[in-house]
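Here the complex is missing a single protein chain, while all its other protein chains stay put.
The chains carry the letters A, B and C, assigned in the order they are written, with residues numbered from 1 in each.
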Amino acid sequence: MSGRLRFGVIGAGRIGPVHAENLAFRVPQAELAVIADLRPEAAQAVAARCNIPRMVSTGEEVLADPGIDAIVLCSPTDTHADLIVAAAKAGKHIFCEKPISLSLKEIDRALAAVEAAGVKLQVGFNRRFDSNFLRVRQAVASGEIGTPNLFHIVSRDPFPPPLSYLRPSGGIFLDMMVHDFDMACFLMGEEVEEVYAAGAVMVDPGFAAEEDFDTAVVMLRFKSGAIGTVDNSRKSTFGYDQRVEILGSKGKIATENRYPNQVVVSGEKCVYSDLPFNFFMQRYTDSFAAEVQAFTESVLEDKPVAVTGTESRLPVVMALAAGKSSQERRPVRLSEIHA
Amino acid sequence: MSGRLRFGVIGAGRIGPVHAENLAFRVPQAELAVIADLRPEAAQAVAARCNIPRMVSTGEEVLADPGIDAIVLCSPTDTHADLIVAAAKAGKHIFCEKPISLSLKEIDRALAAVEAAGVKLQVGFNRRFDSNFLRVRQAVASGEIGTPNLFHIVSRDPFPPPLSYLRPSGGIFLDMMVHDFDMACFLMGEEVEEVYAAGAVMVDPGFAAEEDFDTAVVMLRFKSGAIGTVDNSRKSTFGYDQRVEILGSKGKIATENRYPNQVVVSGEKCVYSDLPFNFFMQRYTDSFAAEVQAFTESVLEDKPVAVTGTESRLPVVMALAAGKSSQERRPVRLSEIHA
Amino acid sequence: MSGRLRFGVIGAGRIGPVHAENLAFRVPQAELAVIADLRPEAAQAVAARCNIPRMVSTGEEVLADPGIDAIVLCSPTDTHADLIVAAAKAGKHIFCEKPISLSLKEIDRALAAVEAAGVKLQVGFNRRFDSNFLRVRQAVASGEIGTPNLFHIVSRDPFPPPLSYLRPSGGIFLDMMVHDFDMACFLMGEEVEEVYAAGAVMVDPGFAAEEDFDTAVVMLRFKSGAIGTVDNSRKSTFGYDQRVEILGSKGKIATENRYPNQVVVSGEKCVYSDLPFNFFMQRYTDSFAAEVQAFTESVLEDKPVAVTGTESRLPVVMALAAGKSSQERRPVRLSEIHA
Partner (left out) sequence: MSGRLRFGVIGAGRIGPVHAENLAFRVPQAELAVIADLRPEAAQAVAARCNIPRMVSTGEEVLADPGIDAIVLCSPTDTHADLIVAAAKAGKHIFCEKPISLSLKEIDRALAAVEAAGVKLQVGFNRRFDSNFLRVRQAVASGEIGTPNLFHIVSRDPFPPPLSYLRPSGGIFLDMMVHDFDMACFLMGEEVEEVYAAGAVMVDPGFAAEEDFDTAVVMLRFKSGAIGTVDNSRKSTFGYDQRVEILGSKGKIATENRYPNQVVVSGEKCVYSDLPFNFFMQRYTDSFAAEVQAFTESVLEDKPVAVTGTESRLPVVMALAAGKSSQERRPVRLSEIHA
């Protein structure tokens, strides 16, 4: 494929505008041709900001446009599978926000359609493109820290979402920790065999009424025997807390958060710095741009995508296993989870 | 009690000389009067170094000396209970290296003797006196970080002990993680209800033959609902790795390792600093001195000791529960563990 | 003024493409209409990259275009004054790379023309827009560190320019330290009264043949009595080294360099991280974008510019005084320097 890749973005909610802006201003090989949202004013706002020539209401209209090469799927999770199937049939390449679905059956149906159509599908696990996590991956892959033995991810949001958000999201394991499950496999370069999950309601009692946790720790056993933990909280008052540490046979690698500046003040009572970036949009600005850049190049140059549909299925399996573990209060093997 | 406290040190192995040196040179209110060890040359070396006027072979000889006010018990773990009982009967105050025993029955027997005699007993969980961990404790106790929600301890030795050391030590949970279990309760200011333990052999296959792990992670559920993890490894190539992090409702507190200097070199390939202190003797130099200082003051001023026998029993219960959990591959409540 | 500001960029050398790209992709209110360079292939490369519809050879052609509202002046320093005068006459607003000229007379001539024409002129001291230095400025201005007493700037390039670059550049004080002189006044919020400069040739003996230094330290006396130092080197093997520290009556503020990631590896020999950003293009990416953004807004909203021509004259005076001081080996008051 030559020339620029013509994109349609489906969904102008929270993440759609992020992808639209990146496609418009930061990916030279991309051309953003259409944006779809049921709410005209949402689509209008993005179109104005990003100089998008066309607005439509539905994803179907985007798929019907023969000038569109690829879609970026940012509609609600429960619409992903159908739109992927339709897009695949229409021969469009697909960048889909994570997760494809909360149901393994739906994921498998979508993946089968993609496979049958021979289009490219990349799933939006954008953290894989963060320069910190890339550096960790590189260290593990190159043997810089030897064989990984112990693994620890910290992943905490600055404040909880509205309670109404929780139930449709699938809960803390499927909505939030799914990112960390993807990171765990990506960084360690291997799969997880068993999880043990413990959840708690420490931040807001309202989570209990939604049958969800606001605090959770999951222990992972990797196939190599290595052990890891992931800890999530819906509230870290000081900002977005996203770190990882791996102990290997030859050394340890650890990442710190990103800060808006590198300034340290030594005052009369303490030595202090400003808080780290507050949320994912600041922390992962560059990785959001990099993932659509990579997807665009994969399509234009017919290269494998960075995050395949199959890879994106695994964290969902892990999340389902974690949910089961937290309910049954026992370790759960991934092989117990079926579509 | 007035004047200086007259001490006998029992055991001139690895930790005995540390206590002897601290009593001799760093605790002004202490007088080190006798050292006991079955190996005369070991006792002699310590006596010469610390200007100790008397050497004997056995703890019994120390206990028989009416001029001795207090003993520091550094003999092998399996001798502690008997010597505590004898010391209590002899009216000596007791500083005992951790743990009192690997058996809860033995611990209870020793504690009963101490109780009956009305002597003071302090157990050597020296890390409680480390300035880093004290600062963390203070932050939790004062509400500086709000209510603790998540807890993580890292505790890794620079290199594994000889395999012959393992079996008598009671294994990774009783020998190594017992320190972290004490820290967990001390720092959080509350007790643990349940543990889930996963062990692995990642460093040296010889651990498997000894039915021990060289790598272990334990998940803790505190009574408040807070969740924590402890990760241990017998080998961290870069030195002694001892850190803790607590996330509370108002903030996070985290400690870093100690380094021999605060020097950073920006070289041609990387920015680097020297490795952290290599082992517990460097890292915990000051906390070893502080704990015997505190014990001496507790006796002289008739104040409560910093680490009571009862407090020291709990980490042993946790270690036994962790061992059981790792064998049965299920979470174990502490209430399942009986003497 | 309403709508978007139509820009012409003059000069497609090193810094012209940076401004072009920012105007094209990162400043929504800007429209980049033309690029000028005597070398057609240089202009062509930028035009292609940034979708610029028109290329010309000379600045005069840009100025003759009635559709152009503002120019960005990136041609060699000795062409700045004439082009500013011409642009002012043509009623174009001017963003000029620093310095306007190495000659105070020329600067004054340019400023007079700008004044007479009533156009806006902003000079490219981009570091004022760096988030680190802005935070320092804010701390000083708000009284967060009290009254500033001591000031220290470190500013070091990763490698020296070609020797042929030196003489036309005006030497280390006019070419390199002029940035730091601007920072000194900007951050401290006051002017300098006297300088004492010491230069040395430590990096490359070729600098001596060019009557230049590759290493220099200048001591500044501010009007308030505060004292400061600036240290420059043409070679810091580990990357671009740009830091500032101010001691005030209530505290100290200090900045660190920026790094491509926040990863720390604890290896077998040392604890290390990757090198800081290598050069100004990586370190100051955001401040280059912010300065043209600010200029664009100043014109469109008719607000004062962030770096006025008068402000930009002062660092040149300081650089000339520093040169004189280093030659005469004595402190030189700025009042000794005349146009």
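We adopt the following convention: a contact is a pair of C-beta atoms (placed from the backbone, for glycine too) under 8 Å apart; a residue touches a chain by one contact, two chains touch by 3 or more.
Please read these numbers as outputs of a predicted model, since none were measured by experiment.
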Answer key for B:D82, B:E193, B:D274 or B:E297 versus the chain not shown reads B:D274
Across B:H19, B:H179, B:K252 or B:R313, the one contacting the chain not displayed is B:K252
Across the whole complex, the chain not displayed is touched by chain C residues 146-147, 149-150, 152, 154, 156, 196, 198, 200-203, 215-217, 219, 221, 225-229, 231, 233, 235-238, 241, 245, 247, 249-252, 329-331
Listed in rising order, the chain B residues that touch the chain left out are 25-26, 28, 49, 131-132, 134-136, 139, 144-145, 250-258, 260-268, 274
Even though one chain is not shown, chain A touches it at residues 236-239, 241, 266-276
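Please note the rule applied: only the chains that are shown with their structure count from here on.
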Most remote chain w.r.t. Chain B, using mean C-alpha positions, is C
Per the C-alpha means, the centres of chain A and chain B lie apart by a whole-Å value of 42
Taking each chain's centre as the mean of its CA atoms, chain B sits from chain C at a distance in Å of 58
Going by residue number, chain A touches two or more other chains at 250-252
